[in-house]
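Only one protein chain is missing from this complex, and each of the others stays in its spot.
Each chain gets a letter, A and B, in the order it is written, and its residues are counted from 1.
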Amino acid sequence: MQTIAKFETNNPRARAPRLAGWLLLAPMLTWLLLFVIAPMAILFVYSFCRRDDLGRVVHEFTWENYARAFDPIYLNILGRSIGYAAITTLICIAAGFPAAWFIARQPPVMRNRLVMLVMIPFWTSFLIRTYAWITILKEQGLMNGLLHAAGLTAAPVEFLYTPAAVIIGLVYAYLPFMILPIYGSAEKLDFALVEAAYDLGAGPLRVFREIIIPLTRPGIAAGTLLTFVPAIGMFAITDLMGGAKVPMIGNVIQKQFGGARNAPFGAALGVIFTLMFIIAYTLAQRRRSSEQ
Amino acid sequence: MHAPDISRRPVSGIKMMRRGFGVWTALVFAFLYLPIIVLIAYSFNSSRLNILWEGFTMKWYAALAGNTPIIRALKNTLYIGALATVFSIIIGTTGAWLLYRHKYRFARAIQALVCVPMIMPEIVMGISLLIFFTVLKMELGFTTVVIAHVTFCFPFVLVAVQARLDGLDPALEEAALDLGATPLQAFRLVIVPCLWPAILSGGLMAFTLSMDELIITFFTRGPTSPTLPTVVFGMVKKGLDPMINALSTVFLVTTIAFVLFSEYLRRLASESGQSTPTPPATLLPKTASPTPASTTTPTPTPMKKHSIPVRPAAIAIAAAAVAALAATSCAPRATDKEVNVFAWSEYIPQAVIDGFTKETGIKVNYETFSSGEEMLAKVLAGGTAYDLVQPCDYIAEVMVKEDLLTPLDYDKLPNFKNILPEFLNLPYDPDQKFTIPFMISTVGIVVNTEKIKDPVRGYADVFQDKHKGRIVVVDDGRELVSWAFSTLGIDINNITPGNLAKARPMLERWMGLVKIFDSDSPKTALTNGDVDLGIVWGGEAAILWKENKKFQYVLPAEGTHSFVDVFAISNKSKNRDAAHKFLDYTLRPEISVLISRDFPYTNPNGSARKLLDTEELANPASYPPKGLYEIFRHIDGKAGEDIDALYTDLKNAIK
Partner (left out) sequence: MIDIRGITKRFGEITAVDNVHLHIEAGEFITLLGPSGCGKTTLLRVISGFEPPDAGTIHLAGQDVTHHPPYRRSVNQVFQSYALFPHMTVRQNIAFGLRMKKTPAAETAARVDEAIDLVALRGYEHRRPHQLSGGQRQRVALARALVPNPHVLLLDEPLSALDAKLRRQMQLELKRIQKRLGVTFVFVTHDQEEALTMSDRIAVINQGRIEQIGTPGEVYHHPRTAFVADFIGEANLVPATLASRNGASTCVVRLDGGLLLTLKAGQWPDGLRRAHLAIRPEKILISKTLIQEENVFEARVTGEVFQGVIDRLSLECDAGGIRLMAVVANESAIMEAIHEGDRVWCGLHSDDVVVVP
């Protein structure tokens, strides 16, 4: 599966930037430096510190936090978080792709409206949306009511506070972040290519697999990045819809800065988590560019 | 046998696929809007708790109209969202374009860095930004929130735009340059319009993320910049108010109507125009940033048929943004004309705040938190000079030890005499030098007596195998440990590895029986009927009992504990006089009782209790037989770490 969005310029005419090129990029670089690298540096320093009894960070060097972070418990939790994120991403692709494609094939005015309508539900509060889901999925909720009325189930099915509910919640939260980038790619795809493929005797499924999917891959990759990556750290949905029974890596880190008041350990987890991502991402990029 | 008619197969297949995709899209939209429909329906629900349907009402809409703090929070949220979106679009789009246009050294590293804000846990980013802003001596407020939001929003724009750039005809830019456009003009007039669909979707994502962000906002906001998510989150404790549903409904209906009629509006705007500007260009500034700033968006006129209409709008918004940022960070403040209160969400009713301001002319900036540790982290970082803070007992103990508080001047607190003596001189502040008790609560068992017929007297009765999957408990390791300790007869504050090891098997069994861990709103599952037993905060139990008498509150026979929320004045306070005035105001019986009515916790204010009616006093969750039980003490770092490790381990082991 292609999990990482491609970034290395695909422009055959890209060339090394002159001074102006760097100057133009400077605002973004400065922003990254100030608000991403600097906080990361603080985090990095913290991760080698101790905490005192009152929970304050004491600047004394220690490896302890890292030693603890590699405890199998935390690796297990990280693995689970990645697993949930991966399942969510796959379902989002499967559910979102046809919708994105369909929207992209509408007349322009309709297209823009539909795109807006994909996102608008998310302009409500996260909590209210999640509580609405709870209302739908609870034992005496809408879903069970419908199933019962349709005669499909005799007793209420336990949807809520199960892994399935967590997945529903995660898919709901991230689906638009999959649909929108795919739409962006699909919209620019020249439909003549699809027609050409039909013309050459490919059936719809084949066209889909061999023309549409490859040509919208940048969108799928971007959607995957926007879905998979934030979903790893997500825990609010797991807590609310899963009953907080299974800890996620996000919970663990959150708790270190909150209730456990162990910022150095939280920082160490944060550093490992971020570094893992950067390494995985860079390796994937390198593999991709060497493939070409 | 006939050969299959090959020519017909693909055609019908194409049609089938197209129809299939249409149906699928309809299903996706149904999925997206299903909770929204429920949400809208519940805005007409007369039940305050917003959980069960109890009848139709419009009262939440009426309440909404009169609720200025919520309207203000919404405005703030939209304004922040619009600014964050505009800046994200600018940084993200130019960034994506430059990275596409040039072969930068370290391009791979730059790209990975861009993605870091997406993966960094919110709290990590929130706290590190807070520390960073504090180091830079930037005052927390509107500006810092916008900066933080741009930081986590712009990667979404960048990634979306990059996906579209991939495969763009490189000759487009060259054609523009060749025709005499400068690189800037080529970007603005040719590239940006070609990227519109991606910019639109990236901007939409940025706006959506900004609108709903809670944690980073908490750490980077100041006392004067509340946002809607912080307000909404605060409401969970009292039960999510359907007023929020009403607010969401009004907002959604307006936006959806706007989107649906956008074509009509656009036509109105360019009645006589022969050339029609591209729809996305007009759509985004109007709908994605419905703020006062964007109402000045110039409508494309037929005269300027070649210009991209969003450009002046973007410039106008950016200019307004810069002006607003400058204005908020330079506003001078007079001493004792306002008071910065940092307190639990929703703990102080709006009526109390309004009454105080009306009487004294002092403005109250009410900033909220939802966990004592979060509050402590923010106070420790020191970005804002708070006047009043509201820690709970063991956090107060830390703050006293850390010298974060100012001794109180009792001459300025004549109403202090109303406090009952049993709540004074507690271990966290033995000399009552720094703190004043505000509200007290216990932790206890809630039983749905309709479902559970056997008597429940303590933890042992709750954690029975027959109750497996019917229990909700607060999601707090120290709480669970204290219950096990009480059951085993160990002092709840005596946390040693040995004692934890003793409690471990018991906790392991207990946690296997629990269905839901929820600290924020354990009442939800109980009201919904998804569980029948709960070990919850007294306040939650009180609300449940008020709602339905079938929810009985039981103080565990094995023993329980109280927690005390106090008010104190920060050592950084610049408005100490005003802070004392506010404290004394809340100590007045007639004011204190208002707080009690809103929050049925144990009120330490004896004179205020006299004003309560008998039902309120009879609420077993509010006024248990004994005034005060044992309280949590501050525990050292090692003990905290041990509890955390144990709790995480046990949870991880739940099947």
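The criterion applied here is as follows: a contact is a pair of C-beta atoms (placed from the backbone, for glycine too) under 8 Å apart; a residue touches a chain by one contact, two chains touch by 3 or more.
Here the structure is a predicted model, which is why all the values come from computation and not from measurement.
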Displayed chains contacting the withheld chain: B
Absent-chain contact - pick from B:E54, B:E174 or B:D491: B:E174
Given B:A41, B:I71, B:M138 or B:C194, the one touching the chain that is not displayed: B:C194
Touch residues of chain B, complete complex, unshown partner: 169, 171-172, 174-183, 185-186, 189-190, 193-194, 196, 274-275, 278, 305-306
